[in-house]
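Notes for the one structure printed next.
For this depiction, one protein chain was excluded, whereas all remaining protein chains were kept in their positions.
Here is chain A:
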Amino acid sequence: MRTTRDDIMGMPITVELVGGTQSSIDAIFDYFYAVDIRFSTYKLDSEIMKINRGEIPEHAYSDEMKEVFALGEQTRKETNGFFSMKKHDGTIDPAGIVKGWAIRNAARRAETLGYTHYFIDAGGDIQSYGLDEEGKPWTIGIRNPFNEHEIVKVVRPDGQGVATSGTSIRGQHIYNPHTPGATIDDIVSTTVIGPDIYEADRFATAAFAMGKDGILFLDQIPGFAGYQIDAKGIATMTHTFEHMTV
């Protein structure tokens, strides 16, 4: 059974539990909803907004918030500072961590509910496991950044997470704040296949931020595969990527 909703976390979320019930799927959506309530920087009453307004002392953060802050700091170190939850105005925006983290936790919930074949997609970041309802391996298409109705590659993640960072609208209007005057028009999309969706998502974000060097960074990390598309429509892939393609 597969359900898609578009009213949580500002993005479409699809949950498929093979042999699943609607109540099980609802339980997964309930989890995403709870994450949205706590971490959304759009909801004024969210815990993260209260923290950003200085209304909650650090020792009073929820366990989930503490975990996400710790994961953000760890990712910042692992990506040479390319990933940061701290915005230029000093406030904290945990979105870059929360999405992948929430999908991974939702997958664990599905397993706790007894499902071993599932597919969870939040805004194009996907964790699948086991086989689909026809007993075939899940397959994931990589969206064409120049045409959202097309896919340009098909991968078989075999239980791993698949995440893409980039934009098709922003395209060539990207600027590097540290080298004013230089337009960065090299990379439009970076897809990462990693051990799980949390790992894939945070490394996709960091690799995309690195520009054309991102794929080199990915190539050096064991257990990750990457597919990076530049503004001219040329893709560069890590050594491990071809093994993942269908």
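Note that a contact is a pair of C-beta atoms (placed from the backbone, for glycine too) under 8 Å apart; a residue touches a chain by one contact, two chains touch by 3 or more; residues count from 1.
The working rule: contacts and distances are computed from a predicted model.
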{"item": "The complex's invisible chain, by UniProt name, from \"Alpha-D-ribose 1-methylphosphonate 5-phosphate C-P lyase\", \"FMN-binding protein\", \"Monosaccharide ABC transporter membrane protein (CUT2 family)\" or \"Peptidoglycan-associated lipoprotein\"", "value": "\"FMN-binding protein\""}
{"item": "Chain not shown: contacting residue from A:S24, A:N105 or A:T191", "value": "A:T191"}
{"item": "Chain not shown: contacting residue from A:I37, A:A70 or A:V246", "value": "A:V246"}
{"item": "Residues of chain A in contact with the chain not shown", "value": "9-11, 14, 40-42, 80-84, 95-96, 99, 119, 121, 123-126, 128, 132, 138-148, 150-154, 162-184, 189, 191, 205, 208-211, 213, 215-217, 219, 229, 231-239, 241-242, 246"}
